[in-house]
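Could you have a look at this structure, given as structure tokens, before my questions?
Only one protein chain is missing; all other protein chains are in place.
When the chains are written out, they are named A and B in that same order, and each has its own residue count from 1.
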Amino acid sequence: MSIEISNVSKRFNAFKALDQINLHINSGELVALLGPSGCGKTTLLRIIAGLETPDSGNIVFHGEDVSRRDVRDRNVGFVFQHYALFRHMTVFDNVAFGLRMKPQGQRPSEAEIDRRVHELLGMVQLDWLADRYPEQLSGGQRQRIALARALAVQPKVLLLDEPFGALDAKVRKELRRWLARLHDEVHLTSVFVTHDQEEAMEVADRIVVMNKGVIEQIGSPSEVYENPASDFVYHFLGDANRLRVDEGEVLFRPHEIALSREAGGGRHSGRVRDIRPLGALVRITLEVEGQDELVEAEVVRDQLLADLSRGDQLYFSPRC
Amino acid sequence: MTSTTLTAGDISAARRGSPAGRILLILGAYLAFALFLLLPLLVVLSEALKLGLGTFFSALLEADAISALKLTLLAVGISVPLNLVFGVAAAWCVSKYEFRGKSILVTLIDLPFSVSPVIAGLIYVLLFGAQGFFGEVLEKYDIQIIFALPGIVLATIFVTVPFVARELIPLMQEQGSQEEEAARLLGASGWQMFWHVTLPNIKWGLIYGVVLCTARAMGEFGAVSVVSGHIRGYTNTLPLHVEILYNEYNHVAAFSVASLLLGLALIILLLKQWSESRINRLRHTAEEE
């Protein structure tokens, strides 16, 4: 199921949350809406879901305009940032909810519901928690139950609002790999919102970078990282160094740098201010004459660094 | 804490106050409790049982007492459900939507709390009394509101309007709307969402509000006193019956009926405590999320 978003705008009083958004999402694609908080990404997601009505513009699902259609009939699965599990229902009842709400004719029998719910719980690997209440689950478990609940009604589109935002770093990593795998299996058109560029890079097929209610760039993870369309995208997608040179300034990432003890070859000079080991890499912070901004270099440990200490003079050149 | 001379003891002392102050405060709490709460309670019981259990029960089983009890239950039975529905509706529109004038609406909902019960009675007399705005019309069709059940119910509703709404509004604002949104996304209709998601979530707050509302409705005196006309056996509620007995110097009977109301009040306190602890538990789990 493809999603076509055309000319969508939304204001909240004086605040322009979305301004003329156009976006095409292919069937089966996993797309990340990436941007800082307040950029309009969640509003866009809620408009796709039908939780919010746009002031203008249309949402088209597979050639069918759903802009005026009620949430109930859009057939989207939605996972809330804080999961919004029904706190007074067991895990089983949470997942079964969507099936039980179906009108009389379409509602599956209790036996069928039982089978489907257990199948879904098996898929999220939490079958053994069926009788627990949400308050008894860990964050990661709640997240997966919320996903199972959203998938129970066999949606054609899956929308996730900051799906890993409320989890701690380790669980978050596990879960996003798991989500990427799950998407490969079910191949459901999916859109998720995140403010974490690493998350978007790792999980998404395509990334939509948003800022202040407009789309800055749309592209595959490598496209947006390697060919950023704007300074904003460049800065947002990773750490960046800014170096003043005669004709203006150069932007480069900490790993895009060559270091040397020797001057010459158009290299700039810098004084070592700090040295931090980061696993396989070492981060060296350099003070550069003529500018206040520090330059960070992330390089592989080698002989050069073995006897490096603070205050040493180094020469570097950006490699971009 | 290594570089200062402060010890953990100093800090907790700052928190708890000096031992002498603490003991003084706790003793003060006992004293206030005994003087203000326990003593009045014991007096009601001792006065009621002054002449033995026989007189006590005969005061309770007297025909006028029974009819006063029936009227009280009837007034409570009508006014509490009406205020319950109102409270849910008011809390719903206040907590789920943003609209202009919302804070004025909340102030208006609370208004009856700052109006004297006697004024609550007075306004209905001015509307429906013999000399009131609708007095002639009502007389023509022989409809009795003042000095009859409808007046008592109206006055009771007025003084208890805010109770349920007041309890539900903060609770529902705290819970937010995401569970309702999730229910809608999963295909629930408006009513299904309300019955299956909202109602279970606000259940304890609702019970708490109803308990408070019932307590006040059952015991309302000033407002009902104005509109009832004190017709023995017909328009006397239990509190009014207590007043009449007391003014007739039938103190033992007055205190006997009063102790019945006291018993109901203690039951209400228990129910209140119970529903409150359930709400706190809900809040606690909500905070964890």
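Points worth noting:
Here is the rule we go by: a contact is a pair of C-beta atoms (placed from the backbone, for glycine too) under 8 Å apart; a residue touches a chain by one contact, two chains touch by 3 or more.
The rule is simple: contacts and distances are computed from a predicted model.
For the omitted chain of this complex, the UniProt record lists the protein as "Sulfate transport system permease protein CysT", which is one of "Anti-sigma-E factor ChrR", "NADH-quinone oxidoreductase subunit J", "NAD(P) transhydrogenase subunit beta" or "Sulfate transport system permease protein CysT". For the chain left out of this panel, the touching residue among B:P150, B:P200 or B:G219 is B:G219. The omitted chain makes contact with chain A at the following residues, 12, 37-38, 42, 46, 50-53, 70-71. Seen from chain B, the chain kept out of the figure touches residues 1, 4, 6, 10-11, 13-18, 22, 25-26, 28-30, 32-33, 36-41, 43-44, 47, 85-86, 89-90, 92-93, 96-99, 105, 108-109, 111-119, 122-127, 129, 131, 133, 154, 157-158, 161, 176-178, 180-181, 184-185, 190, 193-194, 212, 215-216, 218-222, 225-226, 238-240, 242-243, 246, 251, 254-255, 258, 261-262, 265-266, 268-270, 272-273.
As a working rule, only the chains that are shown with their structure count from here on.
Chain B meets chain A in the complex at residues 178-179, 181-189, 192, 196-197, 200-201, 282, 285-286, 288-289. Against chain B, in their complex, chain A makes its touches with residues 49-51, 71-72, 76-78, 80, 82-89, 97-98, 101-102, 134-135, 149-150, 152-153.
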